[in-house]
Structure formats: C-alpha cells, structure tokens
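Working notes, beginning with the structure itself.
The complex is shown incomplete by one protein chain, all other protein chains being positioned as in the whole.
So, subunit A:
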Amino acid sequence: MAKVIVVTSGKGGVGKTTSTAALGAALAQRGEKTVVVDFDVGLRNLDLVMGAERRVVYDLINVVQGDAKLSQALIRDKRLETLFLLPASQTRDKDNLTAEGVERVIDELRKSFDWIICDSPAGIERGATLAMRHADTAVVVTNPEVSSVRDSDRIIGLLDAKTKKAENGERMEKHLLLTRYDPARAERGDMLKVDDVLEILSIPLLGIIPESMDVLRASNLGSPVTLADVSCAPAIAYRDAARRLAGEQVPMTIPGERRGFMNKLFGRRAA
C-alpha cells in the first residue's frame, strides 16, 4: 500500500530538499516505486538537487489545474528506474495550489507508487500546510540549533492539528531526522546533543545525518547523496533512515562517533 511522507521543518535551510532526494533515492534503490514531489512553488529546487532541472516540461501546478496529465509531468530518474520526480512550478503563484487539486494528485499517485515523498517549503503558510495535509507520516528535519528546534516544535503542533489524519482523529506518525550533526562539537558541549533534541521535541528518532562535505558535493553534481557516493557517511545514515521508514529495525548509530585517539587529540572532524 502506498505511503505518503511529508518532509518538513518550519525553518528553511535545514536540509528538507537534500533529505527528500536522499530518502527517495534510498527507497527507490530497494526496488520500491518512489516519487519525490516538490511543493515549493516559485522556489523549486528538488529538480536541481536531483539533477533533472533541464528535463522539466510540466509541473505540479499544471497537473493540479488540469493543463497536463500526471504521466506528462512525472520525470523518471536517469539512474534509477524506480525513482520519479514531480517538480514544482517556478513561474506560477503558490495560490494556484488548491486543497482539492493536491488531494486529486496525491490520490492518483497512491495508485501507482509505493512511496510518495512530499518536499515541503519552509514556513507555516499554505504550501507547507498543503504538503503535510495528506501525509501518513511526517519526517521532521531538524538541525541541532535553537531556532531550528523551536520551528520544528511549531511544525509538530501543526502536524497534530492541520492534517487530514489529525482532523479524522487519527494519530499522525512523526519522526525526527537530525541533520548537520557534528558529534565532536556536541561532545565538547558546543552543540545540542541528540538526546537534548529528542527530549525537547519528544518524537521518535529516524536518523542522524552527520555534517559532511559529501552533501554539498552531491548537490553540486545534481545527485541525491545516497546515489553520489554510496559509501560516504551521510549516504549510509540516509539509507539506514530509509530502512527504518520502511519498518526495518536498524540499530541507531551516531556517525563518526568512533574516532581514534589521535583524531580526538587534534579535534579533527570525523566526517
């Protein structure tokens, strides 16, 4: 049965698009048919991170308004045949996104995909609430930093109030994805620790993604980090998170925590 996931955070720049692309690719690598949907109308970037920016013809708004069929707007990934992208519109206004239109598109996607991953825009306005509205599960992307944690708390409140699930009296499944985590700085007491963030937000942990150069390198290349270099630390962390999303039991590791004595002595970064 299809599962709709919203990747959300409230705050911008914490890694929603990176995480959508990486989780989407990791799920597709398992052989499950996956679509990543960009809800950031006017500021689309998922196409760029996925390396499909020159292949966009039709977008989400075209489909919502009936100007194009869903099959015309979907872009199949060149590396993985189980991975698809539904881009956002770059030129239209986000007011063109209607609740009914979005519901129709999501319902249609549910028929032919195993995973529908919605990349939410930042903020708590229309685009963000529509992206979360039809989700079965939410991935709350948070950096170990005060403003990100505060905004995530706000988003968790919205997930419990403004989604279809919440309105039907059902429980919205929420998971924390802690990104840009630096174990060395956390150990020194200069960054919130995993447990601090978990205690404050009190939602279960999906994964810890280390701060890493590999993330920028992958986006430079236009590739989800899980495809760009399968063995780098963030790729492993995202792949484990994807397996947990799929219901597998995977032991939680804090990437880069097992550092050698010399590394510790010179305070070198792990990832």
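Just so it is clear, a contact is a pair of C-beta atoms (placed from the backbone, for glycine too) under 8 Å apart; a residue touches a chain by one contact, two chains touch by 3 or more; residues count from 1.
Note that in this section contacts and distances are computed from a predicted model.
> Quick one: the chain not pictured, UniProt calls it what, "DNA-binding transcriptional regulator, ArsR family", "Beta-ketoacyl-[acyl-carrier-protein] synthase III", "Cell division topological specificity factor" or "2-oxoacid:acceptor oxidoreductase subunit alpha"?
Per the UniProt record, that chain is "Cell division topological specificity factor".
> Touching the absent chain in the whole complex: find that residue among A:A2, A:L80 or A:I200.
A:I200
> Which residue among A:M191, A:I208 or A:A235 touches the omitted chain?
Result: among the candidates, A:M191 touches the missing chain.
> What does the interface between subunit A and the hidden chain look like in terms of residue numbers?
Where subunit A meets the chain not shown: residues 145-146, 149-150, 153-154, 157, 160-161, 186, 188-193, 196, 200, 202-204.
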